[in-house]
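Removed from the display is one protein chain of the complex; every other protein chain stays in position.
Order of writing sets the chain letters: A and B. Residues in each chain are counted from 1.
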Amino acid sequence: MTAPPREPPGTEQAGARAGRARWVRVARFTGVPVRVSVDGIAHEAHAGESVLSAVLAVLGHARLNEFDGGKRAGFCVMGACQDCWVWVDGGRRVRGCGTEVAEGMAISTSAPRLEAADG
Amino acid sequence: MSAGRTDVAIIGGGLIGCATAYYLARRGRRVVLLERGFVGGVSSGVNFGNLRLQGRHLEQMPLALRAQALWEGLEAELGESVEFWRQGHLFVALNEQHAAQIEAFHHECRPYGLETELLDRHRIAERWPWLRGPVVSASWSARDATVNSRLVSPAYARAARALGADIREGVEMTAIAREGAGFRLACADGSEVLCDVLLNSAGAWGGAIAEQFGEPTPVFAAGPVQLITEATGRFLENVIHAVDGSIIFRQTQRGNILIAGHPRVPVDFANRRSRVPPRKLATNLARMLELAPHLSHLTLLRSWTGIEGYFPDMIPVIGPSRTTPGLFHAFGFCGHGLQIGPAVGMCLAELILDGRTPTPIECFGIERFAKPVTADRAHLAAEFEGTLLDKIGAS
Partner (left out) sequence: MARAVIVGAGPAGITAAATLAARGVDVVLIEEGRRGGGQGYRAAPPGLDLPMRRLLGGDLAAWRRIQARFVALTMPMKGLHERFPGFAGQVEFRPGTLAWNIADSVVHTECAGTLDEIAYDALVLATGATDRIMPVPGWTLPGVYTLGGAQTALKDQGCLIGRQVVFCGASPLLYLAALQYARMAGAAGARVVGVLDTTPFAEKRRALPDLLAAPGLLLKGLGLLAALKVRGVPVRHGVRLSAFTGTDQGEGAGVDGVLYQDAAGRTQRIECDAVAFGFGLRPESQLAELAGAALRYDPTFRQWFPAQDADGRCAPKVYVAGDNCRIGGARAAEAAGLIAAHAALADLGLANGGTDTQLVAARRTLAAMERFQRGLARAFAWPHHWAAGMADETIVCRCENVTVGAVRGAVLDARGGERELNRVKAAVRCGMGRCQGRFCGNAAAEIVAAALGDAQAEPGRLRAQPPVKPLPVTAAPKEPVT
């Protein structure tokens, strides 16, 4: 319990590669690794990790405000502000801070091309 | 408090009261409007914003078209935005019976000056490629529009005030007495108003006032259900409206999807509270998704309804009292008072000042209820929840 926490290798690599990870991991997940991608960047997360923390281990933001395009990176982290909704698997939307990652999840910070156009 | 004297007193500051106040003030009359809450705080400020011409009762067409002309110039007239948007209205037939209805209407409305365009499935698919569900045919009306209803009554009230009308919010009329040829109104705050002419535009509460003057009506209250989603990319530039009203939706200029759908629900009239029965949410959302499945990623933000007055024949009461000179009624707008509101205000101002109006509105007279009427259950089944029909004794 008291051993100094280490960065899980996957997190650090992805964040370092992208160079703009926002959150800093200070305690590790010991569970099974879960592979996800964030805006196409591969990232090794772990069971129990939230979608928001996976995104912010890779990027500096989680979504774009729909009215001015400004970047947002969540705010309350407890399901109240709704400023962390992201797209997963090409069409579904989830609240990043309240959803756990799943194997193979493709997370995207922006909307896939509007279906209306091609539907 | 001493009684103030005025030419016209108006009870109720919904759209009808505010618009009438404005048109009277524009013609130089002294007006006092009494609103117990805020102007446009009841039906007039919570509605869907549909300025629909298609599918109207034909006898209402002249009034509706006069109203549309007023809407088209309203922002210039009042000097502020009400988010008027001439976005057009697609009436969608979900079965053969609906299809027959829109086809009949297409011919019937033409003499009044309304053009609709009938579209087959192919044409629909061209213009609304995302539209799914059992759509048989549709009718397009380009002149139909929408507004942001929250802005309309306050805008009328401000403009009326600027012309000298005395708009009193937070003042409830509690008693009316005849005084000479006019009226004396007592208010909850102790104030009184003396007037020559009195307008009853008290919305769903107008029935009680009419009854006091020996004119009972079968008015009853109900609430149309409204839902709104978060904003999404713009894809819909017009109103989509199933012919039977079972689902109606549009996208606001900011991108939210506003959703309505009959049947209307009971409201707590006595306590002036209205809330959407929770199960209605899923029902109406499912109907919207049947037509627009590509919206399935959205979340719903709010639901609400309002307290609107209805008559079993689904048209309002507009016109002079038949028992009491100087008294006028305009209430019970049956869920479509927004669209005709400006013209109703104009016609009432004309009736009050000139004794007549060029727009035919005789069919809305209160005298039609001199004989008792019963609600026709079959006719109203799609319009109101069954429990509500039971309550009003529909058979």
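By definition in this document, contacts are C-beta pairs under 8 Å (C-beta built on N, C-alpha and C of every residue); 3 or more make two chains touch, one makes a residue touch a chain.
Keep in mind it's a predicted model, so treat the numbers as computed, not measured.
Visitor: Among the chains present in the display, which ones are touched by the chain that isn't there?
Guide: Per the contact definition above, the missing chain touches A, B.
Visitor: Please identify which residue in B:I124, B:V171, B:L285 or B:I392 touches the non-displayed chain.
Guide: In the full complex, the listed residue that touches the missing chain is B:L285.
Visitor: For the chain that's not shown, point to the residue among B:A104, B:A125, B:A162 or B:V373 touching it.
Guide: Considering the complete complex, B:A162 is the one touching the chain left out.
Visitor: Could you tell me which of B:V8, B:A21, B:L236 or B:L298 touches the chain that is not displayed?
Guide: Going through B:V8, B:A21, B:L236 or B:L298 one by one, B:L298 is the residue touching the chain not shown.
Visitor: To test your reading of the contact rule: which positions on chain B touch the chain that is missing from view?
Guide: 38, 41, 45, 150-151, 154, 157-159, 161-162, 167, 229-230, 254, 275-279, 281-283, 285-286, 288-289, 295-296, 298-304
Visitor: Quickly run down the residues of chain A that touch the omitted chain.
Guide: 1-2, 4-5, 7, 20, 22-31, 46-50, 52-53, 56-57, 60-62, 65, 67-83, 85, 97-98, 100
Definition applied: only the chains that are shown with their structure count from here on.
Visitor: Inside the complex, what are the residues of chain B that reach chain A?
Guide: 129-130, 231-233, 235-236, 254-255, 294, 296-299
Visitor: Taking the complex as given, what residues does chain A use to touch chain B?
Guide: The contact residues of chain A facing chain B are 66-67, 85, 87, 91-93, 111, 114-117, 119.
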